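All protein chains but one are shown at their positions in the complex.
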Amino acid sequence: MSGDHPSAPLLEVAGLSVAFPTRHGVVRAVRDVDLSLRAGECLAVVGESGSGKSVTARALLGLAGAGARVSARTLAFEGRDLRTLGGGQWRRLRGRRIGYVLQDALTSLDPLRRVGLEVAEALEVHGLARRDDLDDQVIRLLTEAGVPDPHVRFLQYPHELSGGLRQRALIASAIAAGPALLVADEPTTALDVTVQAQVLGLLEERRRRGTALLLISHDLAVVARLADQVAVMFAGEVVERGPAAALLSSPAHPYTADLLAAVPAPDAPDATDAPEAPHGPDASDASDARGGSGGMARGLPVVRTGPAAATGCPYAPRCALADDRCRSEPPPPVSYGEGGPDGEDRMVRCFHPGRERSAAAFETPVAPVRVKDHAVVSVRGITKRYRSPDGSRRTAVGDVSFDLRAGEALGLVGESGSGKSTTARIVLAEIVPDAGTVLLDGEPWSGLRERDRRSRRSRIQLVDQDPLSSFDPRFTVERVVGEAVPGRMPRRRRRERAAALLGQVGLDPALLDRLPARLSGGQRQRVAIARALAPGPEVIVCDEPVSALDVTVQAQILALLARLRREAGVALLFISHDLGVVRQVCDRVAVMKDGRLVETGAVADVFRAPRAAYTAELLAAVPRIDRGRTAGERPSVTVTLEGHP
Amino acid sequence: MRLVPGDPARVIAGGVQANATPQVLDAIRDEYGLGEPIVVQYARFLGRLLRADLGGSYQLGRPVSRVIGEQIGATLALAAGAAVLGFGLAVTLATLTAGRPRLRALSRAVEFCSISTPNFWIGILLLAAFSFHLGWFPVIGDGGPAALVLPCAALALPIAGMLAQVTRDGLERALDQPFALTARARGATEHRIRVRHALRHAALPVLTLSGWVLGELLAGTVVVETVFARQGLGHVVVAAVRGRDFPVVTGVVVLSALVFSLINIAVDLLYGLADPRIGAAA
Amino acid sequence: TTGGRDEQSAGRTGAAGPVAGGTLTYALAGTQVSLDPAVAATAVTGLIDRNVFDSLVVQTGPAAFGPWLATKWAVSGDGRTYTFTLRDGVTFHDGTPFTAEAVKATLDHVVDPATKSAYAASLIAPYEKSRVVDDHVVEVTLKRPFTPFLQALSVPYLGIQSPAALARPVADYRPVGTGPFSYVSWDKDKRVTLRRNAAYASPPAGASHQGAAYLDGLVFESVPEDATRYGALTSGQVQAIAGVPPVDAGKLRSLGGFDFTAQETPGLNYNLYLNQTRGPLKDVRVRRALSAAVNVDELVKNIYFGQFPVARNPLSRTTAAYDATAESELASYDLAAAERLLDEAGWKKGSDGYRVKDGRTLALTWPYWAEGNKEQRDVLAEGIQAQAKLAGIKIERPAVDTGAFVSKYLIGGEYDLVDVSFARPTPDVLRFAFASGNTYAKAGGNVALVDSPRIDTWVEEAAETSDPATATKDYAAVQHEVLRQAYVLPLYTPVQLTAFSAKARGVTFDAQTYPVFHGVWLGA
Partner (left out) sequence: MPRARLPRAGLPRPGVALAVAFFALVCLAAAFPGLLAHAPDQVNPALALRGPTAGHPLGTDQLGRDVLARLVFGARPSLLVGVGSTLLAGVAGAAWGLLAALGGRVAGEAAMRLADVLLSFPAVLMALLVVAVLGPGTRNAALAITVALAPGFARVVRAQALVVRGSPYVRAAVGLGLAPARILLRHIAPNVVAPLLVLATVNVGTALIAGASLSFLGLGPQPPAPEWGAMLAQSRDYLDVSWTLALFPGAAITLTVMAATVAGRALQARYEGREAR
């Protein structure tokens, strides 16, 4: 960093631990975390879900929670020891000196209060505005946050704003009192790629004006853009910390390396297979198994930071480099490599920092996928209109045509509401198009009566974004999968078939007797895939199959899909709003906007040289890690502020 | 309306002691149209209903509308008092105990007991304790405020128990929401968060309960008026059910269905006002 | 006297001089549908109207009558014509002068079918006509001689009403009489408010004083719940209550500060009537067995805490012609005897403990008419049910509403047992209860459906004779016969348990056991 900033850190944290006593023992959510942040600097905290990022952030505001036990060797902000603050002193700090943008952006504004009131609250509480002047200030803040028509938004309720606008209003309320530090917890997770870029630009702008930024994300690509420093958290610990450029270009901790490897990049060299399940079947279950029963939060796998994790490196069960020492002894923080431009060290908690992982663990045999020339699914000019509440008809899908060839993977991308799911449902003959037809194997499909269609339904199957709700809540995995196996057979046979299918998707057959609700997100998605495979389909329609999953799990599922495509020769109609994902899985891609196809073509061609302006825009908005950039150089960011709300 | 054994003409004529002569009974049947087929009677009843004419009571010898008019005041006073008491108690209890585990556990136990207790039993116990033994409240009264206290309490307690639980639930849920944390992160005081933010959220589920509350109140007045020997529609309707005085029973039932529907419509409207999301979702 | 009046309260009258003023609130158990005494039949109406209306004569003894609005009267030789000379200078509350015209109007009003009189008309069933002789003389003619006529005239149901008030439409009816209190308002099912008639000067013979009442106001509050009524008295909210719950009577006595009066009601006791025309009860042995199976003594003593006398005769002992020797005929409690009788009659115990004959269970129907329930009679009935069960008799109590009770049961006769009490201070009630022509369908009270020529002869003769000895003998015979035949199982004598706050002084009771408020005043 340049010398404009005083070298005394704005925020200094050492040995921060947060524990929650619960009915099932003490959850040590954050353990011995050291952080420091100077004015105008951006520190990114990265880590998978449940790694303790949010708890760390909340602890900085004294909001760790009612039952939380917070301890720290140092907890200082602007030179004040935060550990000694009373309730009133905390309140004077919050909002005024430290702004906080909550993780759940869409629900962080009181839905029963007008947006203006919410933004004004920080000013009101800290007595920073006179009553008659309040509205003007709020409008100024909204404008600053890039909210168009602030005079209108000001009087609207949160639900009347799009997600991006809500996020911006929330940021406006967090910066209202001009805090020196802004803590932004996953500010872009819920957003569309284009909106995501805008919000990142907004944060960038704040930092440029001197506000220090603590940016929390599970997405390395997002932080790569902004961060000066990165701290990688795993299971409540900071496993690696250092200057962004250095850390991203040469990760020291295996977890960081895995995270980086799992990032699907739209400009990745080719449609290769990401590492799938480095430890044989069921790797995503490892964290669960270790944490004992019920370590589930928000349907995602969670690393339990309970007593069981006390011995050894928490990442050992998932680590390709783990040896006996890793499993028995917690690695202490050690400094690693050269310091950054400001002379600080990189820190890592690992016995094998920076060691190259054995290539064998990730190599999967690449067999060419045979794409035949005949179309299994032919979509011919389908159109579907819905009546909106105001009575007008809106076209969800308009005159869409494409072919899905046998064995092929066709990606369908487009922003939210562009009609991807509607297209999928028409292809699945769940809904009947208003115009156009869908042919399956060249025979009529969408026009049939359900009775005539039933016998052929086994040929085309669905894997949904939310697999859990597509399972009968009373059914065990055995029944869920077994039911999909066609034909009459004794229970035993059916169970065997189900077990075999689980094996095919890399799941332990022991899961047969579990209820889906008791599975991790990745496991559920695998069960859904197993069910889709059961009738031996020619086509599987995947509607956002990985968007609810963690990056690492996401990578495993994508690899699984690619493998199945090879092995079973099924064709995929792969729907996603994430271009990186599509790039990784598909041969061809079709881009949708407002219900229409704007571009279709081979993945490589479309990504390299998009023909439609919209595709280019989509591509430009994708955050990426520029691994080639040199240390100290800030990544360039393209910010598009107009366009998509 | 003569669906059942029993002879309304007898009742109209004055019942057992009157022992009316057949001539008198015939005259009465003519007058009330009781001799006609049930279908005709029912049609007439509906016709009258459309004209807001509820007919005449068999037992009381007066038009049902007048009976209701005379009695509705007492019942309204009781129900309104109980509603105010119930909501008041519930909101106070909920705001005091929300998010405070020990107090909440205690309060929950008490609420659960009161929800599970029939209000006539509460009434009997209150009556025994506060009127008979302590003499704090009158046993009977001419609608003065003191005489309303115990009946209102008997009526309000089970309702308050339920409302308190729902209110607290709503409060705690609201306090748990990201927006509450956001408000805290802005430096807002706990009091401000509870009053400015959470209470409105808690009001929404409570509002949905108002239909239920009204039903409970109506049902409760029937019993409580009996326990406390109060005048009112509940009292009248019980006597009418016992005496199979259909015009009165149907009159009261139709009236309360009307009130019930009106209140539910009002609640729906209120809900839209209280929650800006409703209008948009529609 | 007719009642066991509490001498204490009478004694207090003299202690200090009466003070005028104040309002007395009297809590009553029942309500009424009409305030017109000629229309209504309930005791409550009588109690309230007694204060508004004066009668022509006052009953001063079991068969003795004194002057009231009539200063004197004469009965014709054939016993069919009564000539009354009326008091002078009396006016109704509405200002109408009291004249012979008023008497005629009142009596004609009572018997007018349009009035739909429930009770009053039956009291003077033989009434033919009235003739105004002059302003203050009226001549009443009966269709046949009728000894209870004077007694009937003395009750409030035949109180003299203002002709002007009677002339108004029924819907606007207001009770207007010449009594010590005038009507103010009536809150239906809630209270009746009366105000002092300052001009009152026509009290009956034997009144405590001649002038207006001492109380400014008199309020009758309707409080149907026993416990509530009792609580209202003890907490001082009301100064008097009727129908003190027997369970609380003992406590009330011991409490002090209250004057407690127990008035045995004259007339027919609270009796259980056995329908002798139907089913098993056709057999006198079964009837007597039922009677012997029930330990009335024990039940009544315990349920009513000794407040209500156990009845061993259909007539209450305060009724004229009550015959104490008749109870020797009663099949009193003796379970062994009951079982023996039933065995004799061919009813053998079945496996469930109930007796059976020819495949039929010995089951008796006793309709339960909830609205008529009072004085814990339902509890007593439960006791009877339980005891009858021990003898193998099943008693079923279907709950019935008024209409069904009258049409299906009382008139239709589909019952085996019916319970009823009937207060009226004359032995003529025996005719009402047992004469074959007086079944309920014929507007009588013969619910046992007794059809006995002998009883008919006795009661007719007693009603018509002018010789008291003959009447007494006849009535005694009836009492013996109905008990011997077990047409009736006497249970208890209803007692008016009335309690007054000790502040209320000078309370007396008339022959019908109604409290007389004319002489009442409120002390400190």
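To keep things simple, chains are lettered A, B and C as they appear, and every chain counts its residues starting from 1.
As a working rule, a contact is a pair of C-beta atoms (placed from the backbone, for glycine too) under 8 Å apart; a residue touches a chain by one contact, two chains touch by 3 or more.
Every value quoted in this text rests on a predicted model; they were computed, and no experiment measured them.
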{"item": "Shown chains that the omitted chain touches within the full complex", "value": "A, B, C"}
{"item": "Listed residues C:Q210, C:N302, C:S328 or C:S466, member touching the removed chain", "value": "C:N302"}
{"item": "Contacting the left-out chain in the complete assembly, out of B:Y42, B:F120 or B:Y271", "value": "B:F120"}
{"item": "Which of B:L34, B:A74, B:V166 or B:V267 contacts the chain that the document leaves out", "value": "B:V166"}
{"item": "Absent chain, residues of chain A that touch it", "value": "299, 428, 430, 450, 453-458, 461-462, 464, 466, 468-474, 483-484, 486, 515, 517, 531, 535"}
{"item": "Hidden partner chain, residues of chain C it touches", "value": "225-227, 230, 245, 247-248, 251, 295, 298-299, 301-303, 368, 370, 376, 378-379, 381-383, 385-387, 389, 397-399, 401"}
{"item": "Residue ranges of chain B at the interface with the undisplayed chain", "value": "3-5, 104-105, 108, 112-113, 115-118, 120-121, 124-125, 127-128, 132, 162, 165-166, 168-169, 205, 208-209, 212, 214-216, 218-219, 222-223, 226-227, 237-238, 240-242, 244, 246, 249-250, 252-253, 256-257, 260-261, 264"}
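Keep this in mind: only the chains that are shown with their structure count from here on.
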{"item": "Inter-centroid spacing, chain B versus chain A (mean Cα positions, whole Å)", "value": "52"}
{"item": "Between chain C and chain A, distance of the C-alpha-averaged centres to the nearest whole Å", "value": "90"}
{"item": "Residue numbers on chain B that touch chain C, as the complex places them", "value": "5-11, 13-21, 23-24, 59-62, 70, 127, 131-132, 135, 138-142, 227-229, 231, 235-236, 242-244"}
{"item": "Of all residues in chain A, those that touch chain B in their complex", "value": "58, 61, 63, 66, 91-96, 98-100, 102-104, 107-113, 118, 121-122, 125-126, 157, 159-160, 170, 173-174, 176-177, 389"}
{"item": "List of chain C residues in touch with chain B within their complex", "value": "27, 33-34, 41-42, 113, 116, 118-119, 188-191, 221, 223-225, 227-228, 231-232, 234-235, 237-238, 369-372, 401-408, 410, 440, 443"}
